[in-house]
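Every protein chain but one is kept in place in this view of the complex.
Chains here go by letter, A, B, C and D, matching the order in which they are written, and residues are numbered from 1 within each.
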Amino acid sequence: MQGSEARSDTESTNPILQLHQFSLRFRGHPEPAVDGLNLSVSAGETLCIVGESGCGKSVSAMALMGLLPQDIIDIPNGQMDFEGHRYDLRSDGLDASTRGDRMAMIFQEPMTSLNPAFRIGDQIAEAVLHHRNCTRTEATESALQMLRRVGIPAPQQRLREYPHQLSGGMRQRVMIAMALINNPSFLIADEPTTALDVTIQAQILDLIRELQSETGMGTLFITHDLGVVAEIATNVAVMYGGQIVESGPVGAVFDDPQHPYTIGLMSSVPRMSGSRDRLITVPGTVPSLADMPQGCRFRTRCPFATDNCAARPALSDVGPDHAVACHYAPLEQQDEVRCAM
Amino acid sequence: MLSFILRRILIAIPTILLISVFVFSLQKLLPGDPVLAMAGEERDPEVLEFLREKYRLNDPIPVQYMTWVGNALRGDLGISLRTNQPVTELIAEKLPVTIQLAVMAILFALVIGIPAGILSAVKKGTVTDYVANIVALSGLSIPNFWLGIMLILLVSVKLDLLPASGYVPLSEDPVKSITTMLMPAFVLGTALAATLMRHTRSAMLGVLKSDYVRTARAKGLHERRVVLKHAFRNALTPIVTLTALLFGELIAGAVLTEQIFTIPGFGKLVVDAVFNRDYAVVQGIVLVTAVGFIFMNLLADVAYVLLNPRLRTA
Amino acid sequence: MAVADPILSRRPENRVWKKFRTHKSAMLGGFLVAFFVLIALAAPILPIPDPAATDWGAVRKPPTAAHPLGTDEIGRDVLARMIWGAQASLLAGVVSVGIAVLLGVPLGIVAGYFGGWTDAVISRCTEALLAAPFLILAIALAAFLGPSLTNAMIAIGLSATPIFIRLTRGQVLSVKAEDYVTSARAIGLPTPKILTRYIFPNVLPPVLVQATLTIATAIIAEASLSFLGLGQQPPAPSWGSMLNTAKNFLNQAPWMAMWPGIAIFLVVLGFNLLGDGLRDALDPREH
Amino acid sequence: ADLRIALQSDADVLDPDQSRTFVGRIVYASLCDKLVDITPDLELIPQLATGWEWSEDGTSLTMTLREGVVFHDGTPFNAQAVSDNIDRSQNLEESRRKSELKSVTGVDVVDDYTVRFNMAAPDATLLAQFADRAGMMVSPTAAKAAGADFGLNPVCSGPFSFKERVAQDRIALERFPDYWNAGEIHFDSVTFLPIPDTTVRLANLQSGDIDMLERLAATDLAQAEGDGGIDVERAVSLGYQGITINVNNGDKGDNPWGNDERLRQALSYALDRDAINQVVFEGAFAPGNQPFPPTSPWYDTDHPVPARDVDKAKALLAEAGFPDGIDLEVQVPNTTVPLQLMQVVQAMAAEAGINVEITSKEFATLLADQSAGDYQASQIGWSGRVDPDGNIHQFMTTGGGINDSHYSDPKVDDMLNNARASTDFDARKAEYDSARDILIDDMPIVYLYHQTWIWALDSDLEGFTAYPDGMIRLEGVTLDK
């Protein structure tokens, strides 16, 4: 079975959100796309989920929000504890009254995530009006405050503008404002900066960090950019093929990566300060769900794979809160691996 | 906006000219001698010649055309060969009737087509979807005249609920006017409803997959509000354009529907005029219909701009 | 890694067919259409009476064993007329839509792709044609060309063309902006090939849907035209003319209207389901 | 009370001098009085003229006029008004009555209420013309003021005056209080509604939206008769339907069908007129083989409606050199009944070896082609006139106005012209019968049947009389509701 959860290293605070044994399946595929995910996030902290594009990060996040397209996705397993409630994700995720209020989400695509037909102000205020018992004026007032907080210049005027009048960075900030306007205790940010420039990305990351420290909100941050992870994470979970292969505090994972996939990922990143040699990569591509191997899902691409890997490795601790799902961790101490060289 | 409308009107001018040439060439295109149709059973040669002269049918077509355009610009569309009424007067008399029929039909089409389209998009792949589609297709494949007669037999003769035919001007008795128009408008509306439903459905299917609909859901809005406000508002643009396009189809449908329900509108007038080779009337009506169609498209374009903040605020 | 990819072993054409075959409603549609087409083709060899043979003793008789679908206003067998009428109606639907598509799509592509004056001229003409009421246009054309089924089909086809021009043009405008079209230009693909390989297949789906819808309109338009004496010439049957005659006997002989009505509905349904299915099958992105 | 009458189509211009449609005449029956009227038996009886007398040589007709009659605009009706009316019919450029009144060379106003019509030669048909549109009197004041536009607001002297007209929708007339025969009129107003579709027309009657309709489809007879709330009245019409064959009208007449009368006779023998009547018209119409229905006094009983004789037809074909059959192209108006009729004819003819090919045409096209001689055979009919001359003279005489077949036989010309000159029934009948002896062989028109006018009325409507001219006369008609 899977080992300890990827969770914050601060024992004192209670986790805001815990996810147990979450699995997800695309209809028509017998193999789960996301398999037995356990997560835990505490107040004021950020858990980053890292993984290759298309490995199921976004759909998982949507599942938590209760936003899954039921006709294509099926959740065979999974419970979520959030603010004292237990949600059975199999039947339904988050209820509509909690969604957008206690838990909010920022999406990957700022350019298309705002409704082109309505004014920014109305779109933000709508979230307040819907969840709070207040007047339109009050809602608009808080939308204004929120815009100010996310650092949009001339917010009064922006309120009355339409999405197409804003740049991508501003739109993403509007999305953040919309997500945060009800002071959620938990935020899911799904690659909020992937579509943006580095300079704007830096601004947005700063903003999220800042707001988080102000409100103590817990955050689940999805990205595959290790640079971003290093900037914002408290804890990291590395996913491959729909499973967590390594998790732990950001320092531990970056300084002492254990899983071959984590190592491969980190090698792939060109560094400003690094050498200009050929990049080390993870060879091959993620197998499609139909071809997903049994046991360790990484074994088809792992240079160290042996027959043992046909058995699924458990996520087991290698350090404080630092867990890895690999039969051969730590690699350098495995005779077999050394001999293979 | 004003300059936009002006430009749009300027563009319409060549279109209208083309149409006028087209309706004029109908005279040459259509076999059959209008004067023979006018002369009566006896076909007195003297009368025939006189009529030819009177309606200038002996002039070369281009000359006739120029005369007609010249008169038309002065608001004179000639007089009906058949009833001697000035065509402008005839049109003024029929236009409100057809407009009322068209508006009611469009309303029917919208009231039936759009909710059905939304519903079947939201419930894609379910029984509701199939039923809605099959109903829509049957609406499309039942000829107007057939549905009309069936309704008369059922609603008027058997159930005695609505008058079988006839027309009461809106100004005379609004309630009666609307009740007499209910059946024809429904008949005319069904085929349009079908088209509208299919297009609403596909527009909604596209929009429902969009990111901003997901955003709306993420705000915790109820599904109804998500669908009706966020999704539908964006699916509206193609629907508005389509509705304007359907106007043309509407007039064509009105021809038969008006015939069945004996509604004295454009459709009936124009078919009779074509068969009697009453060219002045045909030309007048086709011209007015075309201008109406272009006007509807203009409205649709304006609505398009109004519905698209992107265009509106630029 | 070694898992054989089932997709790889097949030729792409087969995959379209396979997807089509597994598309339930498309198969139903295909079945309906095939059924009527077969019947229409097999009319000469089916054991049915001559569709023009009259029986004065059995005028407007409800269905009996001898006349399973009843007889018509001058004592002809409705079943035989339905079967022979299928030919005319299917032809009317398919050929006229074919004409509209064959004319409308290329014109729409040219207008949309090249823009400028070409576009302006085509668009103005389209608008003018659209603005003239369809039935009048069709009546005028059919009257001008002389009454026959062929000419009725031409008339209906020409009248339906502007819609296809418009639809295609709009679609081309959006497809033209796609990166893959730029990529075709970047490799130096000649314009005719860009039009046929890149633009055409990608504007096809909505055209297909519109075409299947228009088949319905065309079958009914043939009915209206033959009612006006401008379509199929008697005594040769078409569903539309049968329906038109039948409307005078709705009280006394309802079956006369029922059968052609049902047949038109089924064919229209069939074509629409087929169209939806084709669109899905031709789209490699649909799973 | 208001009486609502459904017509099969919309009337054309409401000016008796310009009008040309049948439904227009139905409206005039309530709107415009004529000099004379007819009885259901086609006897001429007084209406605005109270008496008339032919001069010895038959070249003048003197009429005494009804006194105390006024037009709807108050203009008095008198001899001068009659003279003005004839003048208008003859000289208004748009007038369609010119040929009907061709024989009248002058009108003398003898005194206020006596008028004399002078003619160059005798014309027996004139009185009958006065029983129709040529005899309708319009207000000279109004006619003068409106000129050719008179039809937009017609002023006559009939029982009802014009109220309003909405094209394609209705023609509304209201009671004329000063009508000379007002006592016989029991409605405050009459509204004529054009409802083209027969099924819908009947449905309107059944649902009570109208009180009566004209030209019920024969196929709806059974249903109407089965409805307790509906009465049906009928009368065999004055007209006929048949197949006109092009014998000499241009190149298209130069073919076996135009050149050999045996083929035309064969066609006639091939047809079972009774069966046609049964199949197409539920037996309600009258089979025929002459321009007059068998019920007419002018019918030539020497040539009864022939029974079908396929063998004879075949023999005739063989005789003419077509033992293996022959094609015949017939143009047909593209409306339901003619098409149905021709399909039955087609089926019957086929059994005799005549392969009829139907070309359906829109009426305007058919008419143009027919008068231009661009046809081989044409299914067409004639609405009929009170005087027999109207049904035959223009069709069969050389150069006749509607002789689209271009049939020409000097003997027939003489006979038909002679029949015009006499006012004596027997003399005229003799001429027509001898013409028939020739025509029955030459057969430029194959007569098929005579339509029966069928009216369906609310059973509460009393006093309606069916006339063979198809008109609706409202004198004495009442509605108890």
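The rule is simple: a residue touches a chain if its C-beta (ideal position, glycine included) is under 8 Å from a C-beta of that chain, and two chains touch if they have at least 3 such contacts.
Here is the rule we use: contacts and distances are computed from a predicted model.
Trainee: UniProt protein name for the omitted subunit, picking from "ABC transmembrane type-1 domain-containing protein", "1,2-phenylacetyl-CoA epoxidase subunit A", "Dipeptide ABC transporter ATP-binding protein" or "Heme exporter protein B"?
Mentor: Of the names offered in "ABC transmembrane type-1 domain-containing protein", "1,2-phenylacetyl-CoA epoxidase subunit A", "Dipeptide ABC transporter ATP-binding protein" or "Heme exporter protein B", the absent chain's UniProt record gives "Dipeptide ABC transporter ATP-binding protein".
Trainee: Based on the whole complex, identify which of A:V229, A:V245 or A:C309 touches the chain you can't see.
Mentor: Once the missing chain is taken into account, the touching residue is A:V229.
Trainee: Quick one: say which of A:P30, A:G84 or A:P270 touches the chain that got left out.
Mentor: Of the listed residues, the one touching the omitted chain is A:P270.
Trainee: One chain isn't shown here. Among A:Q21, A:Q79 or A:Q203, which residue touches it?
Mentor: The single option touching the absent chain is A:Q203.
Trainee: Tell me, which residues in chain C touch the chain that this view leaves out?
Mentor: 1-2, 5, 7-8, 10-12, 178-180, 182-190, 197-198, 201-202, 282-285
Trainee: For review purposes, identify every residue of chain A that touches the missing chain, sorted by number.
Mentor: Within chain A, the residues that touch the unshown chain are 52-54, 153, 167-170, 196-203, 205-206, 224-231, 233, 250-251, 254-258, 260, 263-274, 276, 278-286, 303-304, 330-333, 337-338, 340-341.
Keep this in mind: only the chains that are shown with their structure count from here on.
Trainee: Let me spell it out: compute each chain's centre from its C-alpha atoms, then which one is farthest from chain A's centre?
Mentor: So the chain farthest away from chain A turns out to be D.
Trainee: So which chain ends up closest to the centre of the protein, judged by Cα positions averaged per chain?
Mentor: Of all chains shown, the one whose C-alpha centroid lies nearest the global centroid is B.
Trainee: If you average the CA atoms of chain A and of chain C, how far apart do the two points sit, in angstrom?
Mentor: Chain centroid spacing, chain A to chain C, equals 51 Å.
Trainee: Just how far, in Å, is the C-alpha centre of chain C from the one of chain B?
Mentor: 23
Trainee: So how far apart, in whole Å, are chain A and chain D when each is placed at the average of its C-alpha atoms?
Mentor: 91
Trainee: Of all the residues in chain C, which ones touch at least 2 other chains?
Mentor: Touching at least two other chains: 143, 244, 247, 250-251.
Trainee: For a test of understanding, state which residues of chain D touch chain C in their complex under the given definition.
Mentor: 197-199, 202, 217, 219-220, 222-223, 272, 275, 278-280, 332-336, 339-340, 342-344, 346-347, 358-362, 365
Trainee: Which residues of chain C touch chain B in the complex?
Mentor: Within the complex, chain C touches chain B at residues 124-125, 127-136, 139-141, 143-144, 163, 166, 209, 213, 216-217, 219-220, 223-224, 240, 243-244, 247, 250-251, 257, 261, 264-265, 267-269, 272.
Trainee: Chain B touches which residues of chain A in the complex?
Mentor: Contact set of chain A toward chain B: 62, 65, 67, 71, 96-101, 104-105, 107, 109, 112-119, 126-127, 130-131, 161-162, 164-165, 175, 178-179.
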